[in-house]
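See structure below.
Omission of a single protein chain aside, the complex is shown with its protein chains in their original locations.
Now for chain A:
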Amino acid sequence: MEKIKEKEKEAKTEQEEAAQVVNPWEVSSKGKIDYDKLIDQFGCQRLDQSFVDRVHRLTSRPPHIFLRRNVFFAHRDFNEILDAYERGEKFYLYTGRGPSSEALHLGHLVPFMFTKYLQEAFKVPLVIQLTDDEKCMWKNLTVEESKRLARENAKDIIACGFDISRTFIFSDFDYVGGAFYENMVKVAKCVTYNKVVGIFGFTGEDHIGKISFPPVQAVPSFPSSFPHLFSGKDKLRCLIPCAIDQDPYFRMTRDVAPRLGYNKPALIESLFFPALQGETGKMSASDANSAIYVTDTQKEIKTKVNKYAFSGGQDSVENHRKYGANLEVDIPFKYLSFFLEDDDELEHIRKEYGSGRMLTGEIKKRLTDVLTEIVERHRAARAEVTDEMVDAFMAVRPLPNMFN
């Protein structure tokens, strides 16, 4: 059903001008990303306030800032996860990272911060996949380099505060094999070459590594891929927090799951973290000034925010006081909505800055403080992560207390 509806929708949107491109390897658009169109195009659901309230109720703690501010704004079957949770049925979390570079910026951390909250709030286990093989293939890195980057990125991930007694981190190069590989083959048998070309846009020029990669990212959604963790729990549901550009992988997975007798994984998806230069700019690892990196010093953050953050304020103080700031495009305000915990303060800033009473300099200062605090905290935590800790997180070991 889902398949046919999607095909129709895809055909329709292709006729209209395909202004934006969103897939796991490319995100671009002529103007702002139109998320409504994306939800329509992909066929997922909006996450509305009722969900946020329900999560609040079920977990007896305030919902995470990313939920309150609609950073995670779309989902598939999240309601089923919550229904099951209410009945006492647990689930596990699955997220991942493609370790293409050593330099992580705040946008990279967003899904991990949210996943950590989910782990704490629902008290469920988590598997984190480091797709070093994917980066080796797509970015043409050597095997050694991708493995090394995977380990370095693992340290930053661990610094986000995951609970080691409930978390299993693995890199594809180390872990693929055994039951995991058996599931990969099962999934691969269900997806034709044409289908995978349709979903991911592969061409005849792409090497076979790329074409056979999708099952690797699909398979962690099935508990039987982790016999050391979930043996005997074949019906355990999976929730995948990710950025919305990963949706194609899991559309494919959800399509295949019933044919293998597995539950479909649920998804909860976030929007893209805007570049400092604005929504239309692309955050790229090669432009150091397009994002705030977790290794930036306080001074660097201040410089970047002051110099490069795209401002929605008016060009002169008089105009600004008259017309107020354009909050739609103002990057400091956007970033604050991601990271400023205090709802009341954000609301205050919205009013003052939007009306022109507050100037750009002030909001930028506030942003600098907020970002510095986050980066400092992350850096302090990162400094405590040892190689032994990474080894322990990545060891194939049982997690006896993962649901407590």
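Note that a contact is a pair of C-beta atoms (placed from the backbone, for glycine too) under 8 Å apart; a residue touches a chain by one contact, two chains touch by 3 or more; residues count from 1.
The working rule: contacts and distances are computed from a predicted model.
Enquirer: Which one, "Phospholipid-transporting ATPase", "DLRB2 protein", "ATP synthase subunit b" or "Cytochrome c domain-containing protein", is the UniProt name for the chain you do not see?
Expert: Result for the unshown chain: "Cytochrome c domain-containing protein".
Enquirer: With the missing chain put back, one of A:L93, A:V124 or A:L141 would touch it. Which one?
Expert: A:L141
Enquirer: Looking at A:D174, A:D206, A:E352 or A:D369, which residue reaches the missing chain?
Expert: Once the missing chain is taken into account, the touching residue is A:D174.
Enquirer: Since one chain isn't shown, list which residues of chain A touch it in the complete complex.
Expert: Chain A touches the chain not shown through residues 100-103, 120, 139-142, 144-145, 147-149, 152, 158, 161-165, 174, 285-286, 288, 293, 295, 297, 377, 381-384, 386-389, 391-392, 394-395, 397.
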